[in-house]
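Shown here: the complex without one of its protein chains, the others still in place.
Up next, chain A:
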Amino acid sequence: MKLELRGITKRFGALVANDHIDLVVQPGEIHALLGENGAGKSTLMNVLYGLYDPDEGEVLLDDEPRVFAGPGDAMAAGIGMVHQHFMLVPVFTVAENVALGHEPVKGGGLIDRAAARKLVKEISDRFGFDVDPDALIENLPVGAQQRVEIIKALSRKAEVLILDEPTAVLTPQETDELIGIMRQLKESGTSIVFITHKLREVRAIADRITVIRRGKVVGEASPTSTEQELASLMVGRSVSLGVDKGPAEPGEETVQVRGLTVIDPAGVRQVDDVSFGVRRGEILAIAGVQGNGQTELTEVMLGLTQPVAGSVQLDGDELVGRSVKEVLRAGVGFVPEDRTIDGLVSEFSVAENLVLDLHDVPPFARSVQMNLAKVRANAEQRTVEFDVRTPSVEAAAGTLSGGNQQKVVLAREMSRPLRLFIASQPTRGLDVGSIEFVHQRIVQERDHGTPVIIVSTELDEVLGLADRIVVMYRGRIVGEVPGGADRDVLGLMMAGVPLAEAQAQAAAHHTTLGGADLEAEHGTTTEEADR
């Protein structure tokens, strides 16, 4: 089926999310929609899927204009969507989830479970998905859940499949499997719209690439374009993709984590006997797929939760057992993984957010009386220093863009004299410009001689920033590798494969993206190409 979007315009108040966007997806084509966060990719797909009405423009299927009042219409017309956040019921089986909304019924209004199961089996076998129709969703790994979503779309006879940031939750190996699935679907004639902001992926998979910036189509690119070209097109200026940093000059080891173990209320060992050290002037990255204990590890280091065993020592002082306030005052800077939840009070002004931790100490307060003039002056200074773009320091933090919000958090956490800096997912959801800025600041902090811990699920970030990398899997540390290690080895370790075995496996078989990585490096002959 040929899909065409013609002149789609969607406004939200004064904001033009989509500005006369034209897009043609040919049958059996993998079409990548590349753009930064907030460029309008998701809005466009929501228009296509019938979730929004366009203010202007039309959707054509096989050259026939169509109007969708809702996702139901879109599905009936053969459009399937796999959302970034899966729409599955965790306590239902695969078959039940696939049937949900389209339940096959037999006499008496009973659900025909056998038919639902057969349907799943059929599609699963056709594409080699290896999904058990009777498995409960909650017991499946993320990659398998995603396949269930794809089966769901295919079971509704989707001819155009929209994948919204499908690789965000996958390990490199799972991503590799997804790429295989996408190619199979393409061969069977399904068109795929692949939404992403990851350059590496589009080059590996897409037949055609449409780049969107600030709600407008800014160009088409072929998959043979270099990452540098794609990035410049996406951002609108030339950007440096790597992190600009000199070699680390590590000092003495001032941070020691020993045998840290966290058990959650459900009895699960979220952090299992974790030990590592960080030296002054080095960046240690903790890599791993989301949900393998990294969050709990940082929380326990900050004093938000208490471990059942283990110790965290900073310059010989024990941090375990201290309150968050004491840990912060001991010189720990902390950028939480989710700034909107743990980092900022959205209703508070930028100025208030900048003193969230220091609001009750001089110069911002004398006993209980706050000095609002000092709070304001501090904000004026920090927003300039950290290049926070805000209409005023009195603006609510929630009204800022993600990048500027993160800069506020960073400005606050770096405003105290630090003895340890911990940043969790420091660039998640940020635009390329902000990512550069944040990385630069983190490297600067390292160069001041602060021990830095970065927790990240993004391999690119880990590889770009880290001087040393430890990989976490199911609460344990799988192994340690030096910065700039092999992508495939890291990917395998993130799936729980021990270091030696990972190295052997990676040598035997490179993943598509890992391969693309090598190719890219040879092609562009960057200074790291010999790595």
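In the analysis below, a contact is a pair of C-beta atoms (placed from the backbone, for glycine too) under 8 Å apart; a residue touches a chain by one contact, two chains touch by 3 or more; residues count from 1.
One rule holds in what follows: contacts and distances are computed from a predicted model.
Undergrad: One chain is missing here; what is its name in UniProt, given the choices "Phospholipid-binding lipoprotein MlaA", "Elongation factor P", "Cytochrome c-type biogenesis protein" or "ABC transporter permease"?
TA: "ABC transporter permease"
Undergrad: With respect to the chain omitted from the figure, which of A:Val169, A:Leu314 or A:Val350 is a touching residue?
TA: A:Val169
Undergrad: Can you say which of A:Leu328, A:Val350, A:Val393 or A:Ala466 touches the chain missing from this structure?
TA: A:Leu328
Undergrad: Pick out which of A:Val24, A:Ala115, A:Val218 or A:Leu304 touches the chain that's been left out of the picture.
TA: A:Leu304
Undergrad: Per the definition of touch given earlier, which of A:Met370, A:Ala395 or A:Leu499 contacts the omitted chain?
TA: A:Met370
Undergrad: One chain is left out of this view; which of A:Glu64, A:Glu347 or A:Glu385 touches it in the full complex?
TA: Residue touching the chain left out of view: A:Glu347.
Undergrad: One chain isn't shown here. Among A:Gln84, A:Ser188 or A:Ser392, which residue touches it?
TA: A:Gln84
Undergrad: So that we can see where the missing chain sits, which residues of chain A does it touch?
TA: 12-13, 15, 37, 42-43, 46, 50-53, 69-70, 83-90, 137-142, 145, 165, 168-169, 197, 289-291, 302, 304, 323-329, 334, 336, 338, 340-348, 352, 356-357, 359-360, 365, 368-370, 372, 398, 402, 428-429, 457
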